[in-house]
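All protein chains but one are shown at their positions in the complex.
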Amino acid sequence: MGDHHHGPAKGLGRWLFTTNHKDIGTMYLWFSFAMFILGGFFAMVIRAELFQPGMQLVEPAFFNQMTTLHGLVMVFGAIMPSFVGLANWLIPMMIGAPDMALPRMNNWSFWILPPTFLLLASTLFMEGGAPAFGWTFYAPLSTTYAPPSVTFFIFSVHVLGLSSIMGSINIIATVMNMRAPGMTYMKMPLFVWTWLITAFLLVAVMPVLAGAVTMMLMDIHFGTSFFSAAGGGDPVLFQHVFWFFGHPEVYIIILPAFGVVSQIIPAFSRKPLFGYDSMVYATASIAFLSFIVWAHHMYTVGMPVAGELFFMYATMLIAVPTGVKVFNWISTMWRGALSFETPMLFSIGFLVLFTIGGFTGLMLSIAPSDFQYHDSYFVVAHFHYVMVAGAVFSMTAAVYFWLPKWCGKMYNETMGKTHFWISFVGFNLAFFPQHFVGLAGMPRRIPDYALQFADFNMMSSIGAFIYGASQIMFLYNVIATIVSGTPVSDEKVWDGAEGLEWTLPTPAPYHTFETPPKIDPAHAHS
Amino acid sequence: MPLLRCPRKSLWLGLGETDVPGLPGRGDNNNGSRLGGLLYYMETREMCFEAKRLFRLALGPVLMLMSAAALAAGAEVSQVNMRPGVTEVGKEIYDLHMIILWICTIIGAGVFGVMFYSIIYHRKSKGVVPATFHESTKVEIAWTIVPFFILIGMAVPATSTLLNIYDNDDADMDVLITGYQWKWKYEYLNENGENVTFFSNLRTPQNEIYNTESKGEHYLLEVDEPLVLPKDTKVRFLVTANDVIHSWWVPDLAVKKDAIPGFINEAWTRTSQEGIYRGQCAELCGKDHGFMPIVVNVVSQGEYDEWLSGKQAEAAEIKELMAQTFTLDELMERGKSVYDRSCLACHGANGEGGLGNAIANSAVATGELGEHLEIGINGVPGTAMQAFGGQMNDVDMAAVITYQRNAFGNNMGDMVQPIDVYNHKKG
Partner (left out) sequence: MIRVSANPTIDTVIKLVTVAVAMFAFVFVVMVPLYDVLCDALGINGKTSGQAYTSVQAEIDESRLVTVQFVATNNEGMPWEFGPSTTAMKVHPGAVNDTVFYARNPLPRAMVAQAIPSVSPARAAEYFHKTECFCFNQQPLEGQAEADMPLQFIIDQDLPRDIKTITLSYTIFDVTDMANGAVAAR
């Protein structure tokens, strides 16, 4: 048989045919960053048009295509694949496994993504334009009144759903079956726990999204009436099915981010994560609760009052385990020996800003008040706080934290810190004023607005441009690091970092843990 | 406050042992499991830093609260906060919103205060040796139970307000609101006669939108025909839609209800103050979602009755006009205003087209009159061209078809009279 572990293959073939979790993780991360830039470009068009009242740059119909594609690309192309990339790189190393459970399916999970997003972006050039019905694509705007490109949109959603499902199956199979001996579930790093739970959520709800778009397809092309009253159907059914997927989806987005922050904060506090067991139970509670709260996205649709009350109570409940997590992170910092390298800055930024997003989420859960907040910029502000200052900041922290382990070079710390501060200022300038205009009565998804909303919109656009520009600095830093950064060879790049991946050489070799490591039974989780 | 400098010396106010190692002159007692060292000692200098930080954090919510105060003092429409509006329900919602906001601000200040304290004092650069504690069942239980009770406290007023919002019964009058792409139709349900019905279109001219004219005060929030309601009357709204999902939202009435095609939703209001209240469509409904505002004109009962009979008289008048014959100039003048209101958004200010076909030099507008009328009245099924016959009276239809056939260089010389429209509809 001989030793078949040489280094990676050469050339394009290496990337096309790789089954190595590190290579696939790298591809997911680069792909998601490219999607982040694409989605960001759409956001720049939106904010440029909203810089001043009046229509200056684009037509309203095109504006709607921008808001739709911005949402779709960011959620399905940037955020989700980025955390999958992180999962691929880290999970095997964190549990002492040589690779993912299904390496070839892993390759497929990635490679179906780029052509799909190419297809989705190409709808901009099709007759009738790209989908313009919002990333939430309510019927009948997305069925009877949709442009021809809707069919390509439906196909894209199916494919990227398949990618997520395959990826999740892979993660679950890996975590359940390939932990090194002695790595019990309650010794796993929290990042692995949050991904395990996220993967179960994905397997459960991605098929529901597939069901929703299939029903759309049938209504559009095969004469059914799931969502059309004329044939005995109901547009509101679409909303129920979509949000049954949609609410767990937002937890799918944030749980891995929670996991990342749970690794980074202890490292830079030089203190173990406070309340590991509670963190696991809280994450599991959030996941269970996420299935029974979906209609809080539909408070104004005309639900019977008993239904509204149920969903309100259930949604408010989610504040409890989420609060527990925030308290635990702060307790981890309390009386630690803190240092503020870039990963820690982004993690603290996450902690503050995600919590603010959580507070506005609590406000939104209150159904009577939501009659004034729903479909206004208050909601837009809320979800950008939790998704950008939450998930994206966490992702950024993760890249700074683990990049040295991945490539053996240290990034430029001054540039990293500058990136953080500019991002922080730009982000808050972009999104804090949106709370105000939302409360003052500005609806969402409008390309032009009344004069009283002008000042804050201008501020918001400026902030958005600043935030966007700072990502260029990030890109430069990452590339410069990989190409010519200061070499790092300590296994423990960060003196406070704990976990199996920090016992490996830096940079991590192409194949790791081919023999499972010895887990010290006395040693706690990392 | 931000300009205040914190004192250089500190007064030791504490009692008992310190819990934070590393600060000079303190004991080395490391009872690691005690959080909230804050409670055991505070020095004025630290208090000062802390206060400054909390102040900066609280600035945003304080601004909101200040604006609320300014509003109460009779200031202009708030730009940073929800308004209590002119209904009891609206005030309830506003109060609920403010209570929750306050609770979140206080909890946030506390939580961030602890965190920032840690950031300042628990630094490696100060030579701090990290503690090792990493769990406490008591504390975990506490911060699970206490928030749970706070939530119950919030849920009680929320439930009562929600039940209030859902109390649609015993209304004094009913208005049927239908959302169209991209305008609203209002129909006053009259048990004793014909319903007063009219459409309400955006009145802001395209020139203002496309920046060739300066914008008016109520830019994008003005309509040709507002919804007129009497004060102190319980009005029940029946909300539906003609095509896609829309949503009827007027912040000052605290009413928002989705308009769903094929289904009826209910909402209600009772306004306590006369005035003009503006809102917008709140559900993405296609290209002009941002251009279908709502204007509610609340007037005294006497003025409302007068307005309503005026509208009924108008309807009767239209019936009379339908039998009349108009000159080309009269038709063109009326036709242009109908065109600008109902056709321009899709067919262009100069008939150049856009979402809709061009009218200038089009086969339809320069072709057979009957076919042109047919399209205007009955629309083109399967396209975005709606059946306008049901949306405008015969006088307006006659005028706009005449206008289309003679404007934009078409110059057909045709005239359509209301009776022609009526006959076409009759068959």
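Should a chain be cited, it is by its letter among A and B, assigned in written order, with residues numbered from 1 in that chain.
Keep in mind that, in the parts below, a contact is a pair of C-beta atoms (placed from the backbone, for glycine too) under 8 Å apart; a residue touches a chain by one contact, two chains touch by 3 or more.
Just so you know, these numbers come straight off a predicted model, no measurement behind them.
**Student:** May I ask you to name the displayed chains that the omitted chain touches in the full complex?
**Tutor:** When the entire complex is considered, the left-out chain reaches A, B.
**Student:** Pick from A:23, A:234, A:341 or A:370: which residue touches the chain that isn't shown?
**Tutor:** From the options A:23, A:234, A:341 or A:370, the contact with the absent chain belongs to A:234.
**Student:** With respect to the chain omitted from the figure, which of B:79, B:136 or B:168 is a touching residue?
**Tutor:** B:168
**Student:** Which of these touches the unseen chain: B:106, B:142, B:313 or B:387?
**Tutor:** B:387
**Student:** Just checking the interface: what residues of chain A touch the absent partner chain?
**Tutor:** Per the touch rule, chain A residues meeting the hidden chain are 101-102, 165, 168-169, 172-173, 176-178, 203-208, 210-212, 214-215, 223, 226, 229-232, 234, 236-237, 240-241, 244, 302-304, 307.
**Student:** Under the stated touch rule, tell me which residues of chain B contact the chain that is not displayed.
**Tutor:** 168-171, 174, 176, 178, 187, 189-191, 195, 236, 238, 240, 242-243, 261-266, 377-381, 385-387, 389-390, 425-427
What we mean here is this: only the chains that are shown with their structure count from here on.
**Student:** Please compute the C-alpha centroid of chain A, do the same for chain B, then give the distance between them in whole Å.
**Tutor:** From the centre of chain A to the centre of chain B is 29 Å.
**Student:** Sort out for me which residues of chain A touch chain B in the complex.
**Tutor:** These residues of chain A touch chain B: 53-56, 59-61, 64, 132-134, 138, 140-141, 144-145, 228-230, 234-236, 269-278, 300-302, 305, 308-309, 312-313, 316-317, 319-320, 323-324, 326-327, 330-340, 348, 351-352, 355-356, 359, 362-363, 366-369, 371-372, 374-376, 432, 436-437, 439-441, 443-453, 455-456.
**Student:** Which residues of chain B touch chain A in their complex?
**Tutor:** 19-20, 32, 35, 37, 60, 64, 77-83, 92-93, 96-97, 100-101, 104, 107-108, 111-112, 114-115, 118-119, 122-125, 128-136, 139-140, 143-144, 147-148, 151, 154-155, 158-159, 161-166, 208-211, 215, 217-221, 243-245, 247, 249, 251, 254-258, 260-263, 265-266, 278-291, 355, 384
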